[in-house]
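One chain of protein is taken out of this complex; the other chains stay put.
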Amino acid sequence: MADTTVKLCGLLLDNPIIPASGTFGFGDEFKNYYDINILGSFVFKGTTKEPRFGNPTPRIAETPSGMLNSVGLQNPGIDAVIERELPRLARTYKKKIIANISGFSVDEFVYCCEKIDKCDIVGAIEVNISCPNVHNGGMAFGVSAANAANVTKAVKAVTTKPVFIKLSPNVTDIVEIAKACEAEGADGISLINTLVGMRINPRTRKPILANTFGGLSGPAVFPIALRMVYQVAHAVNLPVMGMGGVSTAEDVIEMMMAGATAVQIGAANLVNPYVCKEIIEGLSAVMESYKIKALEELKI
Amino acid sequence: MADTTVKLCGLLLDNPIIPASGTFGFGDEFKNYYDINILGSFVFKGTTKEPRFGNPTPRIAETPSGMLNSVGLQNPGIDAVIERELPRLARTYKKKIIANISGFSVDEFVYCCEKIDKCDIVGAIEVNISCPNVHNGGMAFGVSAANAANVTKAVKAVTTKPVFIKLSPNVTDIVEIAKACEAEGADGISLINTLVGMRINPRTRKPILANTFGGLSGPAVFPIALRMVYQVAHAVNLPVMGMGGVSTAEDVIEMMMAGATAVQIGAANLVNPYVCKEIIEGLSAVMESYKIKALEELKI
Amino acid sequence: MSHNHKEDIYTLTENRLIAKNTYRTVFEGYTGHITKPGQFVNIKVEGQFLRRPISVCDYNENNMVLIYKIIGQGTKAMSEAMPGTRFDILTGLGNGYTIRGNKPLLIGGGVGVPPIYCLAKALASDNIKASVIIGFNSVEEVFYYDEFKALGCNVIVTTADGSMGLKGFVTDAIDRFEYDYFYTCGPEPMLKAVYNKTVTEGQLSFEERMGCGFGACMGCSCETKYGSKRICLVGPVLEKNEVIW
Partner (left out) sequence: MSHNHKEDIYTLTENRLIAKNTYRTVFEGYTGHITKPGQFVNIKVEGQFLRRPISVCDYNENNMVLIYKIIGQGTKAMSEAMPGTRFDILTGLGNGYTIRGNKPLLIGGGVGVPPIYCLAKALASDNIKASVIIGFNSVEEVFYYDEFKALGCNVIVTTADGSMGLKGFVTDAIDRFEYDYFYTCGPEPMLKAVYNKTVTEGQLSFEERMGCGFGACMGCSCETKYGSKRICLVGPVLEKNEVIW
C-alpha cells in the first residue's frame, strides 16, 4: 500500500481527498452512504453571516461534461451552523473539517471568521471570495487583487487557524491575485471556484437558470483548473488545494502533479455519492501503477 | 423550408454557419469532402506578417468534451497567403471569405490588414488579438481594453472592409474590452477564442503539450461562450460572431438566442469533417421544430 | 456493490413505447431501498453528466417499472437502449406520499401519472379503492387507464382535445368525486389548479431541475410555509398546507 498521507498547513491528512464546499452539505446526506471518517477532511457549504435562501429555481443546468449551478449560497447563517450543524457533525465525524466562509463585504468575512475561529472541529478556514452567483452579472468580489488582499489581511487578524483564500477563475491574471493574498499572510490558496456560464432553453427562449448565469463545474473545467493550479503553485510559496472537475484517482494524481497539496472533489459527488470513497480506495493502486511512493514531491 | 439567411455587416449570408479560424485551413482539405460553397462564409487560418512554423509538438491534447491546442499560429505569412492561398481558393470558392489576422504588435496588425484590404475575395477581416498560444504564460495581447482599443483604431484606419475584433475569454471583464473596441469603430465582435488550459501525462510526469499550456475549445466551453456572447451582445451595438463548442444545429440556435448574428464552428470540424454540411442541411428542420421562421430577432 | 449502496447496477429488461413519445421501462435489480409510492430514482445515462430523475411507477422485489416521456437527449438515449443494457441507478430517493384519508382522490397529469399508479397500487393493497383522474393532451398520449381499472379504481380520463374521456383538464373532473383527501402529480400549472380547486387537504408532488437528487447540492430548494425544503430529499411530495405559490 502506497502512503497516501499529506500535510496541509500542519494538519496531517490520511489522504488528500476533500469534498468541496457546496457539494457535501454538512456531511449529513453522505453519512447515510458511507463512513465519512475515511475522508482526508471536508469543506462545508459556504456560510454567510445571515441565513440565505439563495437564488430562485431552476438553479441547475446540464452542460457537456459539466453542470451549471446558481444556488447562490443557500445556508442557515453562521450562528445556526455553529449551534446546530457542527455539534451534530461532531457526533459522527472525528477529524478536523474546513470551514467555508462567504460574504459580501470585508466586515462580513471578518465577522464569520472570528466566530468560526472558536470551533474546535474546524482545522482550517477557506475564505470564498469567488462565488459567481451572488452578484449581478456574475462578477465576484475576489476578481480584484486589491479586494483579495484586503479580505486576507482582515481575516488573518481575527483567527489563528490556517486561512485558505478561494479564488475565482473568472480573471485575467490569477497569479497576481494569489500573490496579493500571499503578501497579506494567507496560509494557502484554494482554486478554482466555478466559471461563469449560461444555457438557454430554445423551446421557452429563456435562460434555463432563473438567475440567467451560473457557475460551471465538472470535468469540462478540469484543464482550466489544472492550468491555474500549476500557475499559482509555481508562483507562490503556499500550499494549494486544487479542484475543478476532479472525478477519478488519476485526476487527483494529475492535479497533484500540477502542484496541489490536497484535492477537492465537487460536482462529481453529486453524480456519484460514493465517488470520494471510491477515489480513496483506489488511490493507492493508481499510485503504484505510476510508481509513486508518496504523494509529496509529485509537483512537476 | 425556414429562411436561414442572415445579414452580417452588409454581407448577405445564405446561412449563419462559418467555420472558425484554425480549424478549416484555407479550405483545401474540406473541398475534397464537400462543396464548401454551401457555407455561409469561412474564416481562414490565423495569418501573421512573417511565416511561422508554430510551437513544437505535441500540440494537441484531449480533455473531457474538448481539446487543447498549442498550434501557435502556424501559417505561411501574409504574402504567401495573398499570392498562393487566396487565388487557389478563388477557383473553387465563389463567396466572400473572412480573413483572420494575427500579430504581436499594433504595427503587424496594421501591415497585414492593409495588405488583405486589397483582396477582393475578402468580405470582412477578423482581427485576432486573443491567441493564447504565442506568448509566455498564455497571456494574450487582447486581455487589456487599452490594447484592444489601440489595435482597433489602427486597423480601422487602413481598411474599408468590416472589421471584427476577436476577443479572448481569459479576462475578468469581457464587456469592458468589447466596449473599448466599439468605441474605436469596430464593426463587429468575434468571440470566444480558446481558454487557457493544460494537461499532464502522469506516466511521463510532463505536460502533454510541448508548450505546457494550450487553448481549450469544444463542447466543454459552450456554456462559457454562450454567457460571453450574451453579455457582449447586450452591451454593444454591433453584430457578434459567436463561437465556442458549437457542434449541432441546436447549439447554433442557442448561440443566436444569446445574441450572435452568425456562428462559427471550430473544434467540431476536426472531429467530424462534415459537421458544417450537416448543420446547414439540418438547420431549417431544427428551426421549424422550434417554430422559428427567420433567424433575425432570435436574440432574447 | 453491496446493497447498502443506494447506487446499484440495473439491467434493462423491457423498453416499450406505450403512448406518444412515452416509454415503459423495466429494470431488474435490487429494489429494497424503495419504500413508499411517490419516490423516484436517478439514472445515469451514457453521454449525460447529471443523472435523470424518474418516478417509480411500480416495483416488486427484483424489478421496477418506470414510465417516461422523451424530452431531450437523456430520455432520448434511454428510449434507444436495448434490453440487456446495464444502467447505474440511485434508488429510493425522496420521501414519497404518506398515506392518509379513507376516500382518497388521486390526480395525475401526463408523466405525473406513474407515481399516482404506484400510490393507487399501495392503497389497493391496503384495501382502499381510490378515485383517479388522469389527464392528457390527447388520446395518443393516454396510458395506464386499464391498469388503474384493474386495481379496482374509479377512473376518469380527461383530454384537452376531448379525443378520449372528458374534454378538458383534470380539474374539470374533481367535482364529480366525493373525497376526503387528495394526492396529485403533474406539471406545475396543473398542481396549482388542483391546489385551488380541491376542498380538502392533500399532497402534491413537485418537479425541479436537480443536481444530485439526494440532498447534497441545494439545487432543488423550494420555499414553504415551514422554511426552505429540498424537493429531492423532503419532497418531491409536499403537503398542501405548506405550499407557497
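Every chain is named by a letter (A, B and C) in the order it is written, and numbering of its residues begins at 1.
Heads up, the rule we're going with is that contacts are C-beta pairs under 8 Å (C-beta built on N, C-alpha and C of every residue); 3 or more make two chains touch, one makes a residue touch a chain.
These figures come from a predicted structure and were not determined experimentally.
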{"item": "Residue of B:Asp3, B:Glu62 or B:Glu288 touching the missing chain in the full complex", "value": "B:Glu62"}
{"item": "Residue in contact with the excluded chain [from B:Thr5, B:Ser105 or B:Asn272]", "value": "B:Asn272"}
{"item": "Where the unshown chain meets chain B, residue by residue", "value": "22-25, 28-30, 33, 45, 53-54, 57-67, 69, 71, 74, 208, 218-219, 267, 269-274"}
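What we mean here is this: only the chains that are shown with their structure count from here on.
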{"item": "Euclidean distance of C-alpha centroids - chain A vs chain C, Å", "value": "35"}
{"item": "Averaged-CA centre spacing for the pair chain C and chain B, given as whole angstrom", "value": "46"}
{"item": "Distance from chain B to chain A - Cα centre to Cα centre, in angstrom", "value": "34"}
{"item": "Residues of chain C touching at least two other chains", "value": "none"}
